[in-house]
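Worksheet for the structure shown next.
Every protein chain of the complex appears in place save one, which is left out.
After this line comes chain A, so read on.
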Amino acid sequence: MKLNGQYIKLEETQHLDNFLKASGYNIDTIAVELNGEIIPKSVYCDTLVDDAAEMEVVRFVGGG
């Protein structure tokens, strides 16, 4: 799969929320685009990610 422009191997298809947590993301401070679509946080646990996926994860830090 492609994550933020880099190819990585996804060993098994999994739910997006598990993938994000395992990758160390805080799901309250990110935006996720999967295969060109923005994914609402409420459906992370219902969305599957496989090794053909193309994903962008933007992490926000505080300040402004």
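General observations
One rule holds for everything that comes next: a contact is a pair of C-beta atoms (placed from the backbone, for glycine too) under 8 Å apart; a residue touches a chain by one contact, two chains touch by 3 or more; residues count from 1.
Throughout what follows, contacts and distances are computed from a predicted model.
A chain of the complex is left out here; the name its UniProt entry carries, from "Putative adenylyltransferase/sulfurtransferase MoeZ", "ABC transporter permease", "Methenyltetrahydromethanopterin cyclohydrolase" or "Transcriptional regulator, PadR family", is "Putative adenylyltransferase/sulfurtransferase MoeZ". Counting the whole complex, the residues of chain A in touch with the unshown chain are 4, 28-31, 33, 36, 38, 40-41, 56, 58-64.
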